[in-house]
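Worksheet: one structure, shown below.
Yeah, one chain of the complex is gone here, protein chain that is, but the others are all in their spots.
Our next item is chain A:
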């Protein structure tokens, strides 16, 4: 299941699949009288068996359309969707071995909780005795063992959510598709359900494909995730990879906070480029594709920057810029500084409160910001370039 074997398989064109879900060149265009809308554009994605995989992006990025194509509610305009090696295009949803947890739950209001949960097994003509047993077990797993004879509308939002989960999981699908299942819950319940979902996924060992627009949710829950924007894949990887090494400007901005600086490359030495970002000081970034004269964008996370009132030594190899503190916010465990560089750009710096003494600087103070060159990340604007570089690869 390494990227190598998958590549081999692709080259050999074999039907045996390593991936649970494999999207190849999937496109979806919606046509209406007034306009055509490309919801998903040439998407390549391989989701591994047993993975908790998230589709993350702002609304309209194509994540829900992608999920609906895997479920079979939408047919792709082009491309293939393989489920354990079998092409699913043209196969109706009721013949696909995947189940969906809907955003609004879509529980059947005229049935009891137990009837809802047994619906799929009854359609599959599973033995009555076995249905009763599996429904009972599943209701226990989601903590609703006592509520089998209630109606969905008699339950709270969180309980309805669990019924929806049980109704899908009881069928033991090859993959569970979840369409923003936590969006309707309040914060506390949502956090509890995040932990709960992870526990259930570990327990049942089924591939989870999870659609969300909440980056925190995606980062904490996923084994791997994809960030989508405007129907295009921006980057695929583990939460750590995507947060620490965002490839595109969009990913850097969408996951957490990023300081983005732009400038011309004035020199390249042993794979490290020197950038003229219009600020006093020096900005360095590791690069493998830029030459002197190129205009590039660089991202630095606020927590990677060290703020100091002293100018670093001349032989210091770190990046260093100087500016004035425009705003300082005390957050208890940390301080956030907004520093205006002499070129006019604003950088955000996060400083942990290690000591009980006063913060390092106050508003109006002149400060120096330093960070290690490897914390500078070169970004690209076009996700297409990112796809070539990292997205097509599997998780490292």
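Just so we're on the same page, a contact is a pair of C-beta atoms (placed from the backbone, for glycine too) under 8 Å apart; a residue touches a chain by one contact, two chains touch by 3 or more; residues count from 1.
Going forward, contacts and distances are computed from a predicted model.
Q: There's a gap in the complex where one chain should be. From "Indolepyruvate oxidoreductase subunit IorA", "ABC transporter permease", "Anti-sigma regulatory factor" or "XdhC family protein", what does UniProt name that chain?
A: For the chain missing from the view, the UniProt record says "ABC transporter permease".
Q: I'm checking contacts with the chain that's been left out. Which of A:124, A:240, A:289 or A:363 qualifies?
A: A:124
Q: If I consider the whole complex, including the chain that's not displayed, which of A:99, A:222 or A:235 touches that chain?
A: A:99
Q: With the missing chain put back, which residues of chain A would touch it? List them for me.
A: Residues 71-73, 92-95, 98-100, 102, 104, 106-110, 119-120, 123-124, 151, 153, 167-168, 171 of chain A touch the chain absent from view.
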